[in-house]
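One protein chain is absent from this view; the other protein chains keep their places.
Order of writing sets the labels: A and B. Residues in every chain begin at 1.
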Amino acid sequence: MKILIFACKWCGLIGADGAGKKRIQLPTQFRVIPVECAALVEPDAVIRAFASGMTGVAVLGCHLGGCRFNHANHAAIKRLELLKTLLDATGIGGKRLLISFGTAHEDHQYAEVVKTFFDELEAMPSTAAWIS
Amino acid sequence: MSGIAVFLCRCFGEVKRVIDLDSLQKEAERHNDVVSSAVCESLCLADDIEKTASRIGESGADKVVIGGCSHLARGGAAVDALVERGIKRSAIGLVDLREACAWIHKDDPERATEKAWDLISMEIAGLHHRRESDDVTVSVCPEAMIVGAGPAGLSAARTLAQMGFKVHLVERGSNPGGMLNLISHVYPSDEKASEKMKTFVDEVDKNSLINFYPKAKINSITGFAGNFNVQVSSSGGEQRLRAGAVILASGARVWLPHGLYRYGKLTNVITQMELERQFIKGPREIKTAVFIQCVGARNHERPYCATMCCPSSLKNAVRIKEENPDARVFILHRDIMTPGSVLEAYYRNALAKGVQFIRFEETNPPEMLGDEHVESVEVFDSISRMKRTLECDLVVLSTPLIPNDDNVKLAHMLGLQVDRYGFFSEIYPLHPLETRMDGVFICGSARWPVSSDNAIVQGEGAAAKAAALLGSKAFSALSLSRVPGEKFGHAAVNAEKCTGCGNCVAVCPFAACRLQKMGRKSIGRVNKLRCKACGNCVSVCPNGTVQLPEQDYRAVAAMIKQAFGGDSAL
Partner (left out) sequence: MLEKIKNIARTILSEKQADGVLGLIKGQWDIIQPHIFESPVEVDALVIEPKWLLAKMAMTVLRSSREGYRLAVVVRGCDERALTELVKRNQIEKERLVTLGIACTAEQAQACICDRPYPQKLDCGEAVAGVDTLSVESVKELLAGDGPERMEKWANILKRCIKCYGCRNSCPICVCVPCKLEDQVWVETGVIPAEVLSYHLIRALHLSDTCVACGACQEACPVNIPLMALQMSMREMLRETYGYEAGLDPDRKSPILYDLCKEPAAGQALPDWVNSLRKDDES
């Protein structure tokens, strides 16, 4: 299980910080890359992550309308939804890309998002077909 | 010599308790790029910071990775000390080993240590590709443009002119005064609107620093804080103005209740504004009047309270009572909104004068009876649960203020945001007069419906904010940010690689990107002062021409590669 999380500094990362302060125990197999805004997450980087063998990628951003960069995250969600379609078409599964905006700002919410994502990915078939 | 120094903070044992820092340090020492490494007790302690800094000096490292606490702490005093010693901010990588690793993986120290090393090696890999954005310093044009000459705009103009700044006051109508021209008296002072306005208008006439542009239309606004270029066509013809700051005081307009309460069909059903106009003409004796509140407000379409309609009705109800103490005046309301001691006293005064208040429910509004004009109003009193029929010869509808239609156009020109109704949004509730675009300020009903008194105060506030900018001679792009903490950076285009597709121009939420003709080719350009580093342009650029040096794509890719022990699965 390898999960990569892009966390927006103003939402997901604050949740991650809170989860730490609350000592909420989480599975270890995820890595967080902090970004200034979810809009900075290039879909190509997400593809790169899958190509590097990630089981799942999560992009955590602020809720729509709550982005400090005006409407920056609107365009981000559109791009990533399009990528999901492509992942579905190739059978990798759009579910492996978690786009969660405005849901991980609080410690327990963040922990919940991460745990649920783990469980979901656990239930999915392995990506061995690509890797072999 | 160059290389990376790695410092691991034990955080008084908080990190150390879970993560084996000594083995991490050994691992770091084996890393090719690392020239120095150490475990410190706490990088919050001045003593440790001092030791760390001198170690970096000895090793000759030019980049530093700090494994410590939360990203939200931004490295704290340790980073400040390193920056002071000449290490670039972009050359310092922070790894959160405490909140993001030790504290959430207490039960699994072995894997937590593994993860900690992955996080550190990700940071080391990423650090190679991070650079600092080129900064520019620009001078400030000490002039301001104010859009709208209503109470807010006039008071902003007066305040700035008194401080000695040149002001371009741009007005859509032909006279200054805005909505004060349309009403007879203002609440809560009950001054005559024309007199209240006079002091301001005199100032505009007298003060040579204020240039007034009547019948003006803004065609375009380009530029950035300190240097806005505005194309205005007014009665004086097409003009180009330069301004260091822009204050939006364009006000709002009154919503007309077409289709409600048979407005427009019955001759004596009028709006509050029409009543004001009648009062401007002179006193009018009215025998019975019914005011209806929240007409077209606090409903599904416009869920907000426009705040000025209740006090206006109270003001006019009392006025009718004063002209004719025998008059019967009813205010049909859903709730009377009079917050604060002044307005509450206003309400009590109306009660004392004999104005009657009847509460109705949104689902059961009053009904107009009569054919050509209203003869009576039927209302279900929601408190006594009784139907009442009020004979009357005048019905006044209180309608809310709604945003001007061209707000959206202005917002697009300036890279601002409007709220869901169309009023200009402030940057945060704690900075009510500032917008997301530096150098652009908002006041008065352009940002939210307010009374004339509040508009005047807000105008002064916006003027003070603008003066702080106009007073500075020059500033740098990176110092400009209304976001707390330092500005992250700004995007830059590699002109050689750019195909000129225009994706960045379309996607930029701050109107910071534009296309520039270079021979037969178009090339994208990012305005460093408008750019807020959201990264949208980076993500839509088809060939990675636009980059944020602080978070280069190579850095992200390198971090991904290192995320799980560096063994790429393919």
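Throughout what follows, contacts are C-beta pairs under 8 Å (C-beta built on N, C-alpha and C of every residue); 3 or more make two chains touch, one makes a residue touch a chain.
Keep in mind it's a predicted model, so treat the numbers as computed, not measured.
Within the set B:Arg30, B:His258, B:Arg385 or B:Arg520, the residue that contacts the chain not displayed is B:Arg520.
Residues touching the missing chain, restricted to chain B, are 300-301, 303, 420-421, 497, 499-503, 506-507, 509, 515, 520, 522, 540, 542-544, 553-554, 557, 570 (touch as defined at the top).
Residues of chain A in contact with the chain left out of this view: 43-44, 47-48, 50-51, 63-65, 70-71, 74-75, 77-79, 81-93, 101-102, 124-125, 127, 129-130.
The criterion applied here is as follows: only the chains that are shown with their structure count from here on.
The distance from the centre of chain A to the centre of chain B, each centre being the mean of the chain's C-alpha atoms, comes to 28 Å.
Put simply, chain B touches chain A in their complex at residues 70-72, 96, 98-100, 103-108, 111-112, 114-115, 118-119, 122, 415-417, 420, 436, 483, 488, 507, 509-510, 532-536, 538-540, 548, 551, 553, 556-557, 559-561, 563-564, 568-570. For chain A in complex with chain B, the residues that touch the partner chain are 2, 4, 9, 13-14, 16-17, 19-21, 23-26, 28-29, 31-37, 39-45, 48-49, 51-54, 65, 67-72, 75-76, 79, 131.
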